[in-house]
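Every protein chain but one is kept in place in this view of the complex.
Going by the order they are written in, the chains are A, B and C; count residues from 1 in each one.
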Amino acid sequence: MYPPLPNPSVQPSAMQYGQEDLVRRSASTVPTPPRQLTPVAKLIDVSKCIGCKACQVACLEWNDMREEVGVNTGVYENPHDLTPASFTLMRFTEWENGETGNLEWLIRKDGCMHCGDPGCLKACPAPGAIVQYSNGIVDFVKENCIGCGYCVKGCPFNIPRISKVDHKAYKCTLCSDRVAVGQGPACAKACPTQAIVFGPKEDMIQHANARIEDLKSRGFQNAGLYDPPGVGGTHVMYVLHHADKPEIYADLPKDPKISPVVELWKGLTKYAGLTAIASFVGIGFLHHIVSGANRVSAEDERNAKRLTENQPGGG
Amino acid sequence: MTNSWTDIKNTDLVIIMGGNAAEAHPCGFKWVTEAKANRGAKLIVVDPRFTRSASVADFYAPIRQGTDIAFILGLINYCIQNDKVHWDYVKAFTNATYLVKDGFSFKDGLFSGYDESKREYDKSSWDYQIGEDGFVMVDDTLSNPRCVWNLLKEHVSVYTPEMVERICGTPKDKYLKVAEMVAETSSPTKTMTSMYALGWTQHSKGSQNIRSMAMLQLILGNIGMRGGGMNALRGHSNIQGLTDIGLMSNLIPGYLTIPTQKEVDFATYMSTRGFKPLRPDQMSYWQNYKKFFVSFQKSMWGDEAQPWNDFAYDWLPKLDVPAYDVLRAFELMHQGKMNGYVCQGFNPLLSFPNRKKCTDALSKLKFLVTMDPLDTETARFWENHGEYNDVDPSQIQTEVIQLPSTCFAEDDGSLVNSGRWLQWHWAGGTPPGEAQRDTWIMAQIWKRLKALYEKEDGPLPDPILKVRWPYADPDDPKADEIAREINGYAIEAVYDPTDPTKVLVEKGKQLASFGQLRDDGTTSCGCWIYTGCFTEDGNNMARRDNSDPDEAGFYSKWAFSWPANRRILYNRASADMNGQPWDPSRKVIAWNGTKWEGYDVPDIAPTAKPDVVGPFIMNPEGTARLFTRTMMKDGPFPAHYEPFESPIANPVAPNVKGNPAARVFEGDMAQFGEAEKFPYAATSYRLTEHFHFWTKHVQPNAVMQPEFFVEISEQLAEEKGIKQGGWVKVMSNRGEVKAKAVVTKRIKPLQCDGKTVHIVGVPLHWGFTGVAKKGLGPNTLTPFVGDANIETPEYKAFLVDIAPLTEPVS
Amino acid sequence: MERPYDVGPDDKVHPGDPVTVDRYTPAARINHWITAASLVLLALSGLALFHPSLFFLTGLFGGGETTRAIHPWIGVVLFFGFLGLFLRFWRANLWRGEDGTWMRRLSDVLRGHEENVPEVGKYNAGQKLYFWTMSVLIIIMIGSGVVLWDQYFAEYTSVGQKRAAVLIHAVGAVVSICVWIVHVYAAIWVRGTIRAMVKGSVTGGWAWRHHRKWLRELVTGKRDDQGSGAKPAE
Partner (left out) sequence: MNMELSRRTLLKGAGVGLAGTALGAFGFGGIEAAYADAIRAFKLVGTTETRNTCPYCSVACGVIMYSKGDLTKGEKAEITHIEGDVDHPTNRGTLCPKGAALLDFVKSETRLTKPRIRKPGADKFEDISWNDALDRIARLMKDDRDANFEAQNQDGVTVNRWKTTGFLAASASTNETAFLTYKVVRSTGILAFDNQARV
């Protein structure tokens, strides 16, 4: 089995990374980090997942979250979508495989993909509300979040959720606090079948390749790794038995990218907009300098007087 | 389990049938995924539903619930027909060659000796032919028509793939694929492990379901092997322990049995427990029965148990019926013949079949005592909860006392996992409020009973007054004190039988193994199979060395495994007649010329010669039984019987309804429903998000699966106009439940005996206490009948009707 | 008697030296300044969330969160404020014949040669254009704004729609601000205009010079159509 990390220590220990390791910071700039951390990744092997939801529970427990007891709507998803408290969610799809005639129960653990090029961070207007560390973790900084919801629009995977209670954005932190003391995410530790493993991204890719080989040997010719380049690769990756059609896994985007609309909004519009405004002000000044003020002459006043006198009782 | 959870990683083929390991035992199932990932092992799932286990299986075959015996006997038939038999193993290690009495026969679904009026068999013909030498007659050539092998061959011949398809609804091509994969493991270098649970036990022929697979595993030579075995996935954390310690009406710790009233004295009792070997030179380990029994009596009554009073034999109650199982207990309650009932944990109101009968029964009690960490429905059976518990408290005269007990986090002690590991755990939290440990509660009850019997007199007070109570604080016995008592100690010095001068154990010292037990009253032992768990070396159940030489999967220094820290039962059978492993890459133990050695503690005398002594030392035969003589009430071979409520008549024995030897109480026979009125085959089960009726009290689990639902196929939904997530009503002849509908592709109608059979799945986790939504469960619907041998209720196969509910539901 | 076409109900000429003319009632002025103020606040809070370099502006509103929270509410105030103005002024802003000519000779206007353009009523074509542009923009802004108002309306639209809305809202905001700059500049450039929104009245000369037809009608109390066409003032 993939060698598990040792039990966490209850002794205080120095954080293994922090502010100096930021590579991106929303609506602000960061100095180039002095060092490059080993990129980490969470690998989710959908072919090993039994949909037990241990990851969902472990996530709630570790992050001290409370989700509301819902209702059954005829499906196994509970809660029915990601929420500010549920950073992760098992999504179930009953798929009839046309080629084999077999039913396949595709179960995907949904949650933040920790993109190499995070759309949420790009869209965020609040300095330091979203940060990216050189190990690949994209984290929300609650204190800086203003709850505008731009990250929701920026995210190609529709992950962040805004709390109705404190109006802050929430999503998977990849358990940045656990990673900081050398542990893996709570979900990865809990996963009974090690469908979720965590480690250096390189190792994860190697591990994935071995899994893909095994799947191919079992007749899944299109088994493959999901690490979409459109978002600069992700630090949460999937092993899929049908990597050729990710969309069958509860609409996992085939080639995710930051929406062109968002790119336009956060790109051209931002700069063109300010330029336009500035130039209008400028033109105003110029015109005033050139043609001077438009004043009412004494003549005008006399004309007005004459007009009113010629017409008694007017007005 | 004959093997351990970690051993599953050593297998080549996993067959999950009669269980759903991925959902009910996810962390144990990990070792299946390991075997797949590292050994290229395959996983077969046979189930009426496409379960979470099926979702990661290499091959899934549907089956109609309650037809497993036909399916497996069909596999045995396939192996015999296609010569997929581990011959050396079968001939040497099973009773295949033994000759059976001429009187034994099987006709029209009935074995010889059936008495319809009693629903019982006269089993005298179900036995071996005994020769002049007093041993069983055998035919090593397997040519004698009366040898077990030929009788078996004949018995299973009816279960052709076509017949299996007719009975089980498993398409022939899928069935043959399974047969092919399974038969592969008849090779000495391939093993299959069987993982099953209540999907096999909760039937009127549950024991025979399991026997069928055990027989198949013997024929394939997979018992005793690494990565093989019969692996019962126990449902609860210490069901294994509570059974080992004999908390059952007919048991004494260590699988000794409570006397019946026919056994008028100790001598008579022992006369049927001699266990004389049936073949030459066999160990027949039960020959030591008296040592285990006497040592137990000593631990029970200490000095009061003496040779002159037959070690207080008379102080044990004598049975007048085979057993007072829970079904009988509730039947007696229902008849008003039971006045008091104590529930130490457990939640019968939701756990026992025919909930209405349970409520009526409890209402007739004078008093009910519950001990539980949680607020159970049983403790509140008298409380009105509208449609979820529609009773009138004023009409219920039962006095109920509810005692708050601690949970796992607040007490020390040992639990026995499915692999027979006794693992110690430590308290880490302060109990809430006034909650108390069960040991304290039991001590307090005993103390008060004792006081009353000292003050007032009453019938036979001595067994109570004189119970051995060797605890530092009699009011609050500590776990380690009791653990030492269970392990046993030397009352007097124990001498080596071969050398009477040699002291094996000094007086007062803890025993090291059950080999040191004596039948003369010089040893005391609470549960002989646990001896070794708490020795002079200390508490072996608390051992935490997780080393695993050669990654063989034994972990022999972790905790303690009964018996004798053995990790794989019958491990002698992993080696051939010369004592060499059938599969060198999967060695467990091997004969080095003078003794057995290897990764595991040999399941045989260390010096027992491989070509002489058989591996199944608990049997007088020394071999495993394909033909079980008179051990089972419903036949020495398994045979297919329909569930008592079945959508079709038994295709192989149309006139036999249900299991002919299963006990059915009068009133209950009338309560069975017929397929005309209740056309759909229902089954009950657990979901992975919940544990029984506990986790509806646990907020995150209530979130994961908040509300009671039933699962049906898209076809049935279409037929009935039932919508995804809509409300439905499910009715049986005993009651009805209201639930949400989960319409799924994972359940498909089956074709059985020319009839379309729709399946309705009814999960069991909801009630009226806790934080999850209130709901009813399967026991409102299920019939009050149990397995012929051990009375496990038939929860897995019953008949219902279903209809959409349109009226608004609160 | 029936009011002349583009004369407000409360517009009035006061003979004297100089002549003064009532152009805006106190109510109209309050309405205008509420609208104006909210537009300024919206611009500031909006720009703060529009470009990181302007995020510091959130300080004016007590931080990013409060900025995010009140911006939409100011939008609501603006919407109703402008609605008030719209109801007051829409008739006077209907497009008329001379407005076309006026627009064609805009360069004259910008060079201050108003003698070359037709006499206009209470509003000239430029003002009318501003009025209508703003009306449309405000519809767009409130519309797209509501889509982005997650606190109350998150459920009702898809992420795709929200993305479109955020772009529209941004572009719309830029245009509004630019248009508004023209409006403010015009008021400053044309001296004597601001007084109209402060005191409510203008001098006769101002009216004669910039809105002569309006003045004539006020004085004559009847519609004047000579002003139309290209007839130069005497």
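The rule we apply is simple: contacts are C-beta pairs under 8 Å (C-beta built on N, C-alpha and C of every residue); 3 or more make two chains touch, one makes a residue touch a chain.
All of these numbers come straight from a predicted model, not from anything done at the bench.
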Fill in the blank from the handout: Touching the hidden chain, out of B:Asp68, B:Glu485, B:Glu711 or B:Asp801, is B:Glu485
Exercise for the section: Have a look at B:Gln423, B:Asn540, B:Ser646 or B:Ser713 and name the one touching the chain we're not showing. Expected result: B:Gln423
Fill in the blank from the handout: Among B:Cys407, B:Met618 or B:Met631, contact with the omitted chain is made only by B:Cys407
Problem - Residue of B:Lys123, B:Arg234, B:Lys357 or B:Arg586 touching the missing chain in the full complex - result: B:Arg234
Practice task
Based on the whole complex, identify which of B:Ile130, B:Ala267 or B:Leu452 touches the chain you can't see.
Solution key: B:Leu452
Fill in the blank from the handout: Note that subunit A touches the chain not displayed via residues 1, 4-13, 15, 17-19, 27-28, 52-54, 56-58, 60-62, 64-68, 83-85, 126-129, 131, 139, 141-144, 146, 163-166, 173, 176-178, 180-181, 186, 189-194
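Quick note on the criterion: only the chains that are shown with their structure count from here on.
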Completion exercise
Between the Cα centroids of subunit A and subunit C the separation in whole angstrom comes to 41
Exercise for the section: Spell out, as numbers or ranges, the residues of subunit A touching 2 or more other chains. Expected result: none
Exercise for the section: At least two other chains touched by the same residue of subunit B: list those residues. Expected result: none
Fill in the blank from the handout: Listed in rising order, the residues of subunit B that touch subunit A in the complex are 22-23, 26-27, 29-30, 33-34, 36-38, 40, 50, 52-56, 58, 60, 688-689, 699-709, 723-726, 740-746, 771-773
Problem - subunit C residues within the subunit A interface of the complex - result: 12-15, 17-19, 48-52, 55, 58, 63-65, 67-69, 110-112, 148, 150-151, 154, 159-160, 162-164, 166-167, 170-171, 173-174, 177-178, 181-182, 185, 188-192, 203-209, 215-216, 218-221
Completion exercise
The residues of subunit A that touch subunit B in their complex are 1, 47-54, 56-57, 60-61, 66-76, 78-79, 94, 96, 102-105, 107, 192-195, 211, 214, 217-218
